[in-house]
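With one protein chain removed, the remaining protein chains of the complex are shown where they sit.
This part shows subunit A:
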């Protein structure tokens, strides 16, 4: 009787597409499956508690600097090996910078009306040509004391200084001054970059980088867990990969407000601020960010502060209706408020009515200043935690 039952059960199994295993094997496999299921459930739950932050912005808006700052603030920072790895980057940056300045001076000397001030001194020309050639190579040589001396000489040439002060129409990086001032240190034989050096170093981000961290609060209790993503900023096929970030807790959009008079690296006929404006509009319209909070970092405030007095905001088409009001610190605040309002307008114009409950906050930042970044991030953390409580109905 039992064997008949056995037979029936067996044959029943063969009718199904999958063989029904017998009791013991059955329970083993089930146990395995259950284990995997619970593991998946655990990890999904853990994932849900991780707040994902996405850094977006045009090229050179300071995203990667913010990224590095967060590493320095909330992780173990850079170890010696990593610091060393930046040496060649910094040396390359130096060569690139001086090349841009020298080539720029030549260009200005040819095209500008009072060209004489851009003409490099005769005895510096040879140095200039040599450095320009080095800067164009893919692999730059190590920065030796001799070359450093030559660079300093060239840097001190009035024509180069003149070029630097008109750097906006060229692609002179903002940290040119920092590099030139620290040449002696960079050219030391046993040079290991400092944290400050690393923050200034410029590498184009390719692909996506991420770090996970937990900002430790004042009371040292464990805080929220954040995962920060940094993507490259240059014009590329954004629309293809942006949806991979659907449902991030927050988009941190970096806009360098000092760039209102500068042109794009990829297209030197396009004003950088206009590019940022278009990018922000595009990001706001993406449906994948419908539920995400928007944190707008108006970055490079320190450069903005100084530039506002020299270069009127109206040179940028978006800001053409700006009316200067006073002078000194008041003027800076006034100009900053104007820019803020413009971004606010842009935000509300491009947010659909059902996105009204999205958190939107504007922060002024100077990514290179670690203290400021820490303060700013504390505010971001507070906002996101409050959001959580509000959504949970506890506030």
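Note that in this section contacts are C-beta pairs under 8 Å (C-beta built on N, C-alpha and C of every residue); 3 or more make two chains touch, one makes a residue touch a chain; residues count from 1.
Here, contacts and distances are computed from a predicted model.
Per its UniProt entry, the chain excluded from the display bears the name "U-box domain-containing protein", taken from "Probable cytosolic iron-sulfur protein assembly protein 1", "Immediate early response 3-interacting protein 1", "U-box domain-containing protein" or "Serine palmitoyltransferase 1". Residue A:341 is the one among A:31, A:243, A:320 or A:341 that touches the chain not shown. Within subunit A, the residues in touch with the undisplayed chain are 218-219, 333-334, 336-337, 340-341, 344-345, 347-348, 353, 356-357, 359-364, 375-376, 378-379, 382-383, 386-387, 390, 395.
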